[in-house]
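We show some of the complex, not the whole, and keep each chain where it was.
Labels A and B are assigned to the chains in the order they are written; within every chain, residues are numbered from 1.
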């Protein structure tokens, strides 16, 4: 049985609290059960070097985790002197995912940086960060339209993410830390609100898995992401 | 006038929410107005190298700030590749302050690390971190006694901190960011519950200040810290 009698195809309790960071142009605190991620969007006039003079915008992300977000304390990256490979991999993924739903031309030469900081971690931090990051981004765009720095919201679709895995032979949606650590395979799916695939990352932990299993995981993800997309829409519209 | 009609000798609205970090042995979220700091205590069996084999405990601290805790985004220290001088100065101060109230022998060979992470910053983050750090530490000790890893709580006093400053000729208690940035002098005081001085750091911003001014700031700090100490006691006893 899953924690709290959760069904195999059920998300954890999901909550999105908008405006959780007072000073950010857009922000939310997103909870996937005991995984809590604070997502804050910061707007800057300058795009990165390789984008200058093209009249297009850019969205990028940084990811961090508080040292005691986890059950065992992990070393602080600022003390280690570098972000780990895992951190860099995750923040590159978040950035790619969010860029898939924007209209860079409509943004104009402007950069938005999403800071996704994990306050508490119980598995699925990268999927929560993408899902919450999209909300923070959309709220920042609403703010920019309201303050007349943009004419229209330069979003072409929404984007959300969830993990799935094979655990003791079953296909499970939205793995918590315990399930994730013991899964035979786990996959992260990033889909748009319209159902398009943005990113798939599937990894066998011990032994390879079959194509049918993979497709079953993708089906589960579709269901979960449909619910997440609806919740995102709801939160963004209310603001 | 101060923000929200605050009197010169009044603290901001102070709130201490215990157990704010699910996995930590002791924790709280402390708010000094719009300054919010998450304090989490992690217990480890190993003391640092220079303390080994002495049968004594050690308490140390790390400090961090989320990039968008502030009005203008600041660079992430993990990306810069090092903690700034300011960060190191603050975490050394927090560690010294907390060590002033413990009985190292009674702890036995054990280390507690306090992670003080600023989620939102409006001035006074180091004093909030010390005040909240003490609560997280005391709650961790209560947990260790409850789980029989310690016989008694190895605390000899409590410790709390507040800032004061000279602002347009007046002495103000508990500066917010705007006051702090424009003060002629500002000082951080760390006192014990019993009123002893643990640390004083006073700095003239533009021109030197007089001894009487300094003593007036110290008086203000005493009043503020008495209130903070009472609140700390209240929160810790309830748990």
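Just so it is clear, contacts are C-beta pairs under 8 Å (C-beta built on N, C-alpha and C of every residue); 3 or more make two chains touch, one makes a residue touch a chain.
Note that this is a predicted model, so its numbers are computed, not measured.
Engineer: If you can see 2 copies, how many does the complete assembly in this structure contain?
Structural biologist: 6
Throughout what follows, only the chains that are shown with their structure count from here on.
Engineer: Would you mind pulling out the distance in Å between where the CA atoms of chain A average out and where those of chain B do?
Structural biologist: Distance between chain centres, rounded to whole Å: 33 Å.
Engineer: Across the complex, what residues on chain B touch chain A?
Structural biologist: Those residues of chain B that touch chain A are 21-24, 27, 34, 38, 40, 42, 44, 62, 64, 66-71, 73, 76-83, 87, 113, 115, 117, 119-120.
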